[in-house]
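Apart from one protein chain that is not included, each protein chain of the complex appears where it belongs.
Entry: subunit A
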Amino acid sequence: MTYQEIHDKLTSTSSWQQSYREIMLLGKQLPNLPNALKTEQAQVKGCESNVWLHVELDESQQHMLLVGDSDTRIVKGLLAIVLSLYNSKTPTQAAKIDAYQEFESLGLIKHLSPSRGNGIKAIVDRIQTIALQWV
C-alpha cells in the first residue's frame, strides 16, 4: 500500500478503535523479517517492544530500500507507515520528509511522544540520520 492510500484510509476512520484496526492490518501486511535479519545491529533502541530496521541504498536507482519488523502489532503497523513514507525515495527526498507533520495529519502524533516508549521517534531519527549521510 502506498503512503497516500494509507493516508486516505486512516484519515477516514471515525474512532480510535477503527484506527488501531487499520494500523494492525498494515502491520499484518508487512512481511515478517527472517530471524537472520533480526540482528542486534538492526535493533532500534528505545522501544518497549522489539523493533528491527534495515536501511539500504539501491546504488543504480539511488533509491532507499527499507525493511523492518516488530513483535507488537501496533508498532509493526506504525513501522509500516514509516516505511511507506521513505521507501523508494532518494536520500535527498527522504531528508526533506517531515514525519512529524505526516503523523500529525494522520492523527497519530501521540505515537511519536517519548513517554509511549514505542520507538517510532527513534525509528524516524535513524532513517533521517542514514538518509543525510547519503545526500
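Keep in mind that, in the parts below, a contact is a pair of C-beta atoms (placed from the backbone, for glycine too) under 8 Å apart; a residue touches a chain by one contact, two chains touch by 3 or more; residues count from 1.
Going forward, contacts and distances are computed from a predicted model.
Per the UniProt record, the absent chain's protein name among "CbtB-domain containing protein", "Response regulator receiver domain-containing protein", "Cysteine desulfurase" or "Carbohydrate ABC transporter permease" is "Cysteine desulfurase". In the complete complex, the hidden chain is touched by one of A:Leu30, A:Val55 or A:Val75, namely A:Val75. Note on the undisplayed chain: of the listed residues A:Met1, A:Met24 or A:Ala122, the one touching it is A:Met24. If you put the missing chain back, the residues of subunit A touching it would be 16-17, 20-21, 24, 48-49, 71-75, 118.
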